[in-house]
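Before anything else, here's the structure in question.
With one protein chain held back, the other chains of the complex are shown just where they sit.
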Amino acid sequence: MTLGRSEFLAAYETMRRIREFEESLLRLHGQAKVPGFVHVSVWQEAVSAGVGMHLRPEDQILTTHRGHGDIIAKGVAIEGMYAELLARLGGYCGGKGGSMHVTDVSHGVLGANGIVGANMPIAAGVALSKKMRGEPGVVVAFIGDGALMNGSTHETLNMASLWQLPLLIVRVDNQYAESTAARYYSGIPDVLVYVESYGVDAIAADGNDVDAVSEAASRAIARVRAGSGPGFLQCRTYRRYGHNTADPGAYRPPEEVEAWKQRDPLIVARASAAAHGASEPELDEIDARVMRHIEEAISWAEAQPEAPAASAFTDLYADPATIAAFGGTLR
Amino acid sequence: MTLGRSEFLAAYETMRRIREFEESLLRLHGQAKVPGFVHVSVWQEAVSAGVGMHLRPEDQILTTHRGHGDIIAKGVAIEGMYAELLARLGGYCGGKGGSMHVTDVSHGVLGANGIVGANMPIAAGVALSKKMRGEPGVVVAFIGDGALMNGSTHETLNMASLWQLPLLIVRVDNQYAESTAARYYSGIPDVLVYVESYGVDAIAADGNDVDAVSEAASRAIARVRAGSGPGFLQCRTYRRYGHNTADPGAYRPPEEVEAWKQRDPLIVARASAAAHGASEPELDEIDARVMRHIEEAISWAEAQPEAPAASAFTDLYADPATIAAFGGTLR
Amino acid sequence: MTMLRYRAALNEALREELERDPRVFLIGEDLREPWGGTFRVTQNLSTEFGDERVLNTPISENGFLGVALGCAITGLRPVVEFMHMDFAMMAMDQMTNQVPKIRYMTGGQVSVPLVVRTPGGGYKSSAAQHGQCLEAMFAHLPGWLIAAPSTPADAKGLLKTAIRLDDPVLFMEHKHIYMLNGEVPESEHLVPFGVADVKRAGTDVTIVAWSKMVHFALEAAETLAGEGISAEVIDLRTLVPWDEAAVLESVHKTGRLVIVQEPPERAGFGAEVAAVVAAKGFGDLRTGIIRVAGRNVPLPMAPHLENLVLPQVSWVTDAVRAAVRGADVRRANVRGADVPASSVEVPA
Partner (left out) sequence: MTMLRYRAALNEALREELERDPRVFLIGEDLREPWGGTFRVTQNLSTEFGDERVLNTPISENGFLGVALGCAITGLRPVVEFMHMDFAMMAMDQMTNQVPKIRYMTGGQVSVPLVVRTPGGGYKSSAAQHGQCLEAMFAHLPGWLIAAPSTPADAKGLLKTAIRLDDPVLFMEHKHIYMLNGEVPESEHLVPFGVADVKRAGTDVTIVAWSKMVHFALEAAETLAGEGISAEVIDLRTLVPWDEAAVLESVHKTGRLVIVQEPPERAGFGAEVAAVVAAKGFGDLRTGIIRVAGRNVPLPMAPHLENLVLPQVSWVTDAVRAAVRGADVRRANVRGADVPASSVEVPA
C-alpha cells in the first residue's frame, strides 16, 4: 500500500473511467454503432492506471490493439476516442484509425498498433530520438504477454540496452495470446531472467493491484528517467472477456475466470479504500461522476456528423511537393 | 586434450582441407574464375572440424554465408563444391547456388544461407520434422556472432525450447559482423546467460582449439541426441581475412590480427601433436595429401563443362502438374 | 453436392487431406480447439486429428514459417495459416528469400510441398493493418503458386489441389466471404491450377476478377444485362499460373476488357493481366483496358470511408458502360468523369 489518499482516488477514477469506457464499447459494438472489432481491457485497468499516473506530459507511450486503457490513463479525452471509434468528426484519427490505431500526439500517445510486436522498435526509436535531441522524458511501450515471443522483442531489447535508451516496456501479462495459454507459446521459464539477460532492468508487479503496479512503475520509470538505461515491468493480470468482440473465450476454464473475478482491480481497490483513508461513498461518487461523463461523451460523439468523405483521401502524404507531384504540378 | 590419436589426425586433416579449400577460393576468385563474392572461414576451421566429427549421416546441418568449412566437415566432396563455385556441370546446385547456397542433401547439408539468421527457424523445422517422423538424429544450425541479434534467434530459441527440438545452434563467434565489432551491435552482457534464459542448454568452447571444440560439441550433441532438448554451443574465434573478397578488413587493429595469428587452429593443433601421439612428419604427410587432393579437385572441376544453359529454367517447380500448368496443359 | 459455407468448405478440404495423408499437418496461431482459428476454418480438426497434427504457435510468423519450410523439405506437408494476410509481412524474409527460392537455389535437391493459407480482404472496418490483399507482391516472386478462390466449391477444390502439389502455394482466402454459402462437390473434388472459370458468358465485354471481386463482377453483369449489355465474367481462380488463354479468347470475342481487383490499383495484379492482354491480345481490343481497383490509399477504419476506397459494384457497372461506349479507340479517354479515377490519390 503506497498510494496516498488523493493518488488512490485519482487512480480509482482512472480505472473506473477505463472500465466504463470499455464496457460501453461492448454495448456500442453490440448495437452495431462501433464498427470493426474491438479488444477491451476490462480487469486489466490497474496496469494502465498504475503506470499512467507516473507519466508526465513529455513522456510518450505506444500501445497495442488492447490499448484504450493505457491511452485514457495518459490523459487522452474519451470524447475524441468515442468519436474515433464511432467514425465521427472529431475522432483523433479522422475515423481512419479506429480502435487499434488511436493516437493523440498532443498527449504523448504515439499510437496503438494492430501488429503484435511492431510498437516496440518504434518506441525504441522515439526513445532514441529523445536522447539524440536531448529532450527529457520516458517512452513506454505496452505489450501483451504473447508479443514477447515476436522477434521484435529481441531486437528492441538488444538495441535499447546497447544504446541505453530511455525506454520502459510494460508487459501486460493476461496469460493468453488470443486462445493460446502461455504454456503453449512460451519456452521461456522466467521472463524476468530472460529480460535481465540483455542487461535490461526487469521487475514484476501484481497487475490487479493498482498499489503494487504504481509502486513498481514509479521505481521503474524513475530509473529510466534518471538515464540509467531501459527497463521492463511485468504485470500478471487477466482479461475479463474474450480476446475481442468475436470471441466468447471458451478456451478458459470457468473456475479460472471465476477466480480472477475476485481479483477485479476495482474490487481490490475498493477493499483497500479504508486503508487509503477513502470511504465507500467517495468511491460511489466517483463512479457516478464517471458514468455521467461516459454518457455525456457518448452523446456528444453520437451527435457529431460522420467523418467527412474527403478525409478518405487526405493525410497520406505530408509534403506539399509530394502532393503536387501526384497532382501533376511539381516544384 | 581429449582427442585420441586417430581422431586428432582426422580432425587435423579436416581443418587442413578446409584451410586449403578456402585459400584456393581466394586465388580462384582473384583469377576471376570464381564469380560473385565469397566468404571464407580461415582460422575458424577448428569449429567446423570439432563439431563435424561428432555428426552422423542421419544428422543434418544448415549453415551460413561462411559455411564451406561446416559443409566439408560434414563429409561433402570438395569436387562438387568446386564445380558449384566455378559454375560447372557437377556442381551441387547446378551452378545456381554458388558459395552462399551450397547444399548436399545426401550428406545432410540442407543448405548454406545468404540471409543472416534465416537458417535458424528452418533448422528448427528440420528438427521438428525429425521429431514428428520419429527419425533419429540431430540438427545443427551454424550461425555467426552477429546473427544472434536478429529476431530469428529469439523466435527459434523459444520454439526449440517449447517443443524440445533436437536442435543444436553453434555460434561461430569471430567477434565481428562485417566491420562491426560486438560492442557496437550487442547489448547482451553474457550470451550463455541469454541463451540459458530460454531453458536451452548453453556451453562455450575455445574455437581455435579443436580439442576444446570437440569436447564441448561431443557433450552438447550427445545431450541433444539423447532427446534432452535443444542446445547451444558458443565458440570464440577469429577470421583471418576481411568479411569477404571485397573487404581488406581495415577496421581491425593489426595487433589484434597478429595476436590471433598465433592462435591459428592449425598452429595450435600442431603444437599439440606430440601430446596426441602424433608426429610432425605425419602431419606434413597429411598436408601434402590434402594439397594433392585440392589440386586434383580443382583440375577436375575446371575440366568440367559449364553448367548447361537449360538449367537456368529448371528446378523452380517440382510437381509435374505445376509444370504442366505453366505449359498450358493441365491435369 | 452439399451446401457449405466457404469456410466450411475449406475445413472439409483440410479434414479430407489430413485424413488422406499422414504427412499433412497444420501450423499457425490459435488453430486448435476450442477456438479453431480466428475465422474458425480449422474448427474441430485438433479434436479429430490430435494436437500433433494441428500445431499452435507463438506469435512468431517468420519463425514458424521457417519451421514449416524445414518440415516441407524433409518429407512433411505443412499447411500454414497466417491469421490475416497483413501478418505475412512479419514473415516476409521466409516468404521471399527462402520458401519460393530454396528449390531453385539448391538445384532441385529439395521440394517445398507447403501451403500458406491466409485471408485477405477489407470491407470489414478493420483499418489499414487488417484488410490488405497482397497477392500482387507474391505474384512477382517466382516460385509461388497462388490461388484466390471466390466460391465454396473452388475453395475446397483448390485447397485440396494445393496441398497435393509439391510446390509452395499461397492460398488467399477472403474474410468477407467466409460465410458465403454454395454447392460443394463431395470428397474428391480437385480444381486444377491455371484454369479460369467462365462464371457467366457474354459477348460485349470481358470482366476479369478473382476472390471476392468475382461476386461484384457477377452483380454488375446482372445489372448490365438489364441494359442490354452482355458481359462475360471470368474468375481467374489462380493467379500463378493464370489462364491467359481463357482471357485472350474472351477478349477476342468481346474486344473489351475490364479488370476488377480489390487492393490499390497501382502495381496490383490487374496490371499484369492488362499488360499481357495489351501485348498478346492487342489486336482484339476495340477500346482501352479499364481497371477497377482500390484507391491508392491504405484502408480507413470508418465503413463509409472504406467504401470510398474499396471497389463497389457500381464502379464495375460504370466501368463497363464506359468500355462499351468507348467505340472510338483513338484517344479513347476511358477514364471519363463517370468512371472512378482510381489513381487519384491526394485531392486538395
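Each chain gets a letter, A, B and C, in the order it is written, and its residues are counted from 1.
By definition in this document, a residue touches a chain if its C-beta (ideal position, glycine included) is under 8 Å from a C-beta of that chain, and two chains touch if they have at least 3 such contacts.
Treat the numbers as computed from the prediction; the structure is a model and nothing was measured.
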Omitted-chain contact residue, chosen from A:M159, A:A177, A:A216 or A:L283: A:M159
Residue among B:I18, B:V42, B:I61 or B:V116 touching the omitted chain: B:V116
Which of A:T103, A:S214 or A:Q234 contacts the chain that the document leaves out: A:T103
Contact partner of the left-out chain, one of A:H54, A:K130, A:R225 or A:R252: A:K130
Residue of A:L3, A:L85 or A:I115 touching the missing chain in the full complex: A:I115
Touching residues (missing chain, whole complex) on chain A: 60, 91-97, 101, 103-105, 110-111, 113-115, 118, 120-130, 132-133, 151-152, 154-156, 158-159, 162, 311, 314-319, 321-322, 325-326, 328, 330-331
Contacts of chain C with the absent chain, listed as residue ranges: 86, 89-90, 92-93, 95-97, 100-101, 104-105, 127-129, 132, 134, 136-137, 139-143, 240, 263-264, 266-272, 274-285, 287-291, 295-298, 300, 328-335, 343, 345
Positions on chain B contacted by the hidden chain, ascending: 35-37, 87, 93, 95-101, 113-117, 146-147, 149-151, 177-180, 184-186, 246-247, 250-251, 306-307, 309-314, 316-317, 322-323, 326-327
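Criterion: only the chains that are shown with their structure count from here on.
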Distance from chain B to chain A - Cα centre to Cα centre, in angstrom: 45
Chain A and chain C, separation of their C-alpha mean positions in angstrom: 35
Separation of chain B from chain C, taking each centre as the mean of its C-alpha atoms, in whole Å: 40
Chain B, residues touching no fewer than two other chains: 151-152, 155, 158-159, 162
Overlap residues in chain C, where contacts from two or more other chains coincide: 57-58, 60, 62-63
